[in-house]
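Note that one protein chain is taken out, while the other chains of the complex remain in position.
Moving on to chain A:
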């Protein structure tokens, strides 16, 4: 994948570029807003990661300009401004996702994956999801593992559906709150963990191979590995 990173903090940028290159992405990086816009407008990227506060030109103006030219490349905004208002402003301005600093690299990767996959999966209408011996029928809303039916609450169903749609990808707690519960807020306790552990007890407990795993310092992953 070709990734453009516009980020003025050298350390954060170096860390980002290194991390992305380790994941086999081709990365272009610039510290300056104007150079960033030039690259964004002239080159073809699969995803752009743009900081909001930049020298030369601010990130939001870059995004608006890029969008105005009809460029639909997924854009992930990376910013220290993390208020709901700021996020709304960023997303309305043309960003596809918003990540607040400090961010965990795993979360960044997870969000990038989600953005890239969204572009491709939206085209095809899926009616069922599968992972190992776990099956989910989206029409009849029936979940089975190893042919055995599993009873899920509506919210548990949505939680599992999101995890299955992002199977083999790390999913963070914030992503789950935003996508499954649809609220932007800061839970004071590990309330998401409780829901995950309930889901885990339903889908994994009686089976040999656990599918839902915790990724330390990041979130969860639904994986058959």
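The definition used in the following text is that contacts are C-beta pairs under 8 Å (C-beta built on N, C-alpha and C of every residue); 3 or more make two chains touch, one makes a residue touch a chain; residues count from 1.
The rule is short, and it goes like this: contacts and distances are computed from a predicted model.
Visitor: What protein name does the UniProt record of the undisplayed chain give, "Ni/Fe hydrogenase", "Pyruvate:ferredoxin oxidoreductase (PFOR) subunit alpha", "histidine kinase" or "Branched-chain amino acid ABC transporter permease"?
Guide: Per the UniProt record, the undisplayed chain of the complex is "histidine kinase".
Visitor: Can you work out which residue in A:45, A:103, A:157 or A:220 touches the chain that's missing from view?
Guide: In the complete complex, the chain left out is touched by residue A:103.
Visitor: With the missing chain put back, which residues of chain A would touch it? List them for me.
Guide: Those residues of chain A that touch the unshown chain are 9, 11-12, 15, 19, 53, 80-85, 88, 101-106, 155, 181, 183-189, 191, 194-195, 198, 216-217.
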